[in-house]
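Quick one: structure below, then a few questions.
Heads up, one of the protein chains got dropped from this complex, but the rest are sitting where they should.
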Amino acid sequence: MTAAQVRLTIDGMPVAVPAGTLLVDAAKQAGSNVPVFCYHPKLDPVGMCRMCLVEIGRPQRDRATGEWVRDPNGQPVLSFSGKLETACTTPVEDGWVVRSASELAIEGRRQIVEYLLTSHPLDCPVCDKGGECPLQNLTMAHGPGKSRFLFDDKIRLDKHLPLGELIFLDRERCIQCGRCVRFQEEVVDDAVIGFFERGRKLEIVTFSEPGFDSIFSGNTTDICPVGALTTADFRFGARPWEMNAAASICPHCAVGCNLMVNSRREAKSGGNLVVKRVMPRQNERVNEIWICDKGRFGYAFGSSPERLTRPMVRRDGTLVKTTWDEALAAVAAGMRGAGKDLLGIAGGRASNEDLFNFRALLDRLDGLLVLDEPMPGGEWTGLGPGSDLGRLGPADAVVVAACDLHAEAPIWWLRLKQAAERGTTVITLNLRPTRLDKHAAYCLQHGLGESGDTVLALQHPGRAPAGSRLQAAADALAAAENVIVFYGREGLSAVECQALAAGWGRWLVKTSRSGKTNNGLVAVWPRSNTQGAWDLGLRPAADGLLQALDGKRFAYLMACDPVGDDPKLAEAFRQLEFVVVQELFLTPTAGLADVVLPAQAFLERDGTLTSGERRVQRFYPGVPALGDARPDWQAVASVGEALGVPLESRSAAAIMLAIQAAIPDYAEVSYQALAQSTEQWPPVGGADMYFGGTAYKNHQGLGAQLPRQLLAEHLPAEPPTSLLRQPRPAGLTLVPVARLYDQGITLRPSTLLKDRLATAGIELNPQDAEQLGLAHGAVLGLVWAGGTQEIPVQLSADVPPGLALVPRSSGLKLDEPMAAPLARAEVR
Amino acid sequence: MAELLLLRHRERPELGELDGYQAQGGFDGLRKAVTTMTPAEVIDLVKASGLRGRGGAGFPTGVKWSFLSPGVFPRYVVANADESEPGTFKDRELMERNPYQFLEGVAICAYAAQANLAYVYCRGEFWDLAYRLEENLQAMRRAGLLGERMFGSAYNLDIRLHLGAGAYICGEETALLESLEGKLGQPRLRPPFPAAVGLYGKPTVVNNVETLANLPLILTRGADWYRGFGTEKSPGTKIFSLSGHVARPGNYELPLGTTFRELIFTHGGGTPSGMAVKAIMPAGASSSILPGTDAVLDTPMDYESLAAVGSALGSASVIVMDASVNLTWVLRKTNEFFKHESCGKCTPCREGTYWMLHVSERIQSGGADGEVKLLRSVAAGMQGKCLCALGEFATMPVVTGIDRFPDDFQSNGRGGR
Partner (left out) sequence: MLIEKYPQEIERILANYPPDQRRSAVMPLLYLAQREEGYVTRAAMEEVAALVGLEATQVGSLVGFYTLYRDEPSGTYHIQVCTDLPCALQGAEAFAEDLCRNLGIRLGETTPDGAVTVEAVMCLAGCDRAPLFQLQAPDGIHYHENQTVESALELIKHLRREGGRG
């Protein structure tokens, strides 16, 4: 259904836009820049700043007939009211003639600029926004040139107020447009900043603990039209015009947000480029113009002094720095004859090019290749062609099972929240409440081991008790035009998760949805390129890593740290004859290796990542590599050469050609295709900064989404229902859960985030805690890895009774729920 | 004095008690409406009476009710008891001393609007008054004048009280609704008007206390009777809050169309100093200021006549100033008020009121020569650009004060009050 078109003339240009379009947007489409401060195309209009004043001529209507009155030439007779109106709040109508540059409009805006500047400090020369400041630019274009306001009448206000650790506020520069407050409230549902006082005293405040407690806070600095909100990392860091910009893709989760990495040459880094900030790059299919704070502030690992810069080899029991030649010679010697007894382990952090070369090497040597992530289902994931979460509508439904999107894939949470606001039926299935529930039509909380039953009832209307919520959800799902299913692994055993993914796959096939636009299955992978790894043929070890290591003599690891995740594996690695680890940091696994090869960070190299929606996207080098680090694909090729296996070693682009040839789904995915982009709405960046904000326009490519059409034969047969019902462990059960700010090695170096990182701790329901005699802050002793581990206890009524939530990467490695091995409970 | 329709309690203090009010025919209007009329008939009757809103804008009350989005429920009625315009104190007297007539009016309005829940939004300062109103409502509930199946009909109604907390802007109807919803009292964009999208997004009638207090008598005595008071286009009586330099300040209920002269001299006893009336603000601080000329003093106070002399009736809060007053001081006072009360949502009002205060302070204490021109220009620059009427109000005394009292703004005339 397309809305009726409305035709009007704006500054002499005829335009046709859908009914309901706001005049300000219509003007933009007609090429007229009506200046705005408070209006933002992603926010509801409020008409506060009054900058967008225009004159509107409306066709006169005959009172009797309702028809337009026409002059002798047949032209509609217009009536101008002589009053200015706000273009940002006015939906257009047929026949209007709009003047944004009439004398009245120009004078009106000049007056508004003068008012705005009465309270502004005009400290542009020292302002971080200088150079990309809408206020500065619009003042030049529309202002009076000179203010009649006396300088010493200006109010003096706080200029360096930290709203939290991440965002600073300059109260003098704020023009009270409310974009930040409205973004937090409307867009991301974290109303943790607000206005205080009123009139000229209005100021932005936060009363949250910690300050400005939102995982999307950085976006407010992009849409703030002045230099009032700045990020802690960029403040006084550089001037916008001095910086280089390199397109990139966020390495932190499976969403694949498009980024721009800004860098500058600095003397203190020997004249090298240094990353100054990470900005969102527009991709309306993926992240629109937003990114989460993990993506924005989580880049410090690239320049961490802990990074590996040179290869290392083990001499007399200790790892010492060396050259690539020597390291490779050591590999050649240590791994001579490696074959079936070689285990290759790769992580989903690596790019497609890295993984392809890695796989080629393992294949040629006939070694065993495993993916270091136990979550199943990647061969069934993917959406129909042209799918776009931004286009889900009231007839569609989304199922979100066994995950906490707000923590695991924040932008997906946001996109689904927005879909729900457009009327999409969101159904959540989990052991515990999560942030998405608030926007879900149905929250189907189930018990441990009961996910299978719940899913079956959801997929087969009539199975759940009549009149139950589950039944209503099943009906809604059956009636939905399009259905996308997101699944994770929270609270599920490997068997259950596999059954869940396959079960939804079968259902999508059976209901003839698979392969259609806006239908399909998405895995909420823990890493940015896990989907790419699956696409390139990597699979988790069927019975766990320990099993896979059994009988092996050699191991080669890339972009993963199994020992860090699970110290119990250390012994198995020690038993091997020769271990090569290719990494960013000297991880616990690398610490056990015989040779350690330094890998480049994503900021330093190019490549492609495949997002959870199976969108393949390119990232580009932003800063020079640290020391002797090599991109993983190149390091793998070097190892290959040392072992007598020639691999593509010229460029990432060349490897992509090989991928295109070898992997049918990737046949069309050339670097050129990935670099294509089209005009997107709303316009951002550059001359449109005043309109959409400082997010970067995307000239570097929107990527390519690989469609998936599942067929029944791709999927295992439906297992007997009995298999789905998992026995519930007795007593308190530990359940691993994800936290956005985890203790992973790519996040810990971001010192700005240190106070927000999840700490080791167990979350308990207050009832359970009472039974165990535990209070908030007490410690719980667990028998763990051959000793006793003491974990601080936090109480939360959101935790279902009987469960103990354990944040991932906080010390207790846990893939799936298990009975808590209680030592004794003691109160500190 | 003419017949009192609203300040009847002055003659019959017993109206303040439920029994006393009922003994005087109280709640007959509501009973009649609920038991014998359809909501549409009530609306037609009120339209026919020509009653216009007493909150300031003077919009025909019945017409406003007829704009309620058809078929959309629930609906709400909100009585605007925020009374904060400087110089206005009529709603307070009505609610304090003739509360049941007001509350009956609320109920009639609610019936006409087919609302089952009405709120009285009282300014927070009216704390003690609100406490008594709460008791009045309890008494009505006990007497079956609120609640389920009123007068044996199928109609249910409850009236509840909500206290503001100090903000003039909350008298503006959309800011009031925001405030009632637990938000900052900042005005909404209009359209949509409350009749379409009001409280909780539902069709809502917002009426002033005095407007509502007129309804019981219109119901019992009819539109023609009501039109017997006032003028053709401004029927009825109006409570004029008279303050400032008058011997007998207070509320005076007079037919619309009564002259300033009658109000100020006959009823108010003229200026205590015996000096001439220099300036009149007929609508509180939000007035276009009128000079105390004979032509003005003989102007009938109704909506049309005041517009004709370059002012507006507004809430009819007549502030009288004698010849001792200097307009530079008056403007500083009004600017202080509007700067304090600007909600800050829109740029011209937030910055303009602040700027005007600075300039008018300088003018009052002497100030450089260009300042008067600047002040007028800052005010004129705000006009036609603000989001709600508050910003517009702020400019009116400034522009008219400077234009109509030029002598006070000559450099030698400035200073003092």
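Just a few scattered comments:
A and B are the chain letters, set down in written order, and residue numbers restart from 1 in every chain.
The rule we apply is simple: contacts are C-beta pairs under 8 Å (C-beta built on N, C-alpha and C of every residue); 3 or more make two chains touch, one makes a residue touch a chain.
Since we're looking at a predicted model, the values are computed, not measured.
Of the listed positions B:Glu125, B:Glu262, B:Glu304 or B:Glu361, the one in contact with the omitted chain in the full complex is B:Glu125. Touching the missing chain, out of B:Leu5, B:Ala167 or B:Cys388, is residue B:Ala167.
When the whole complex is considered, the residue among B:Val77, B:Ala115 or B:Leu180 that touches the unshown chain is B:Leu180. Across B:Gly244, B:Gly367 or B:Gly384, the residue that sits in touch with the chain not pictured is B:Gly244. In the complete complex, the residue from B:Ala33, B:Val325 or B:Cys349 that touches the missing chain is B:Val325. Chain A residues in contact with the hidden partner, per the touch definition given at the top, are 190-198, 205-209. Chain B meets the missing chain through residues 83-89, 91-92, 117, 123-128, 131, 160-168, 179-185, 200, 241-245, 249-251, 281, 284-285, 317, 319, 321, 325, 330, 333-334, 337, 340-341, 343.
Going forward, only the chains that are shown with their structure count from here on.
Against chain B, the residues of chain A that register as touching in their complex are 45-51, 53, 83-84, 89, 108, 111-112, 114-116, 118-119, 148-150, 153, 175-176, 178, 195, 197-202. Against chain A, the residues of chain B that register as touching in their complex are 167, 169, 184, 189, 339-348, 350-355, 358, 374, 377-378, 381-382, 384-387.
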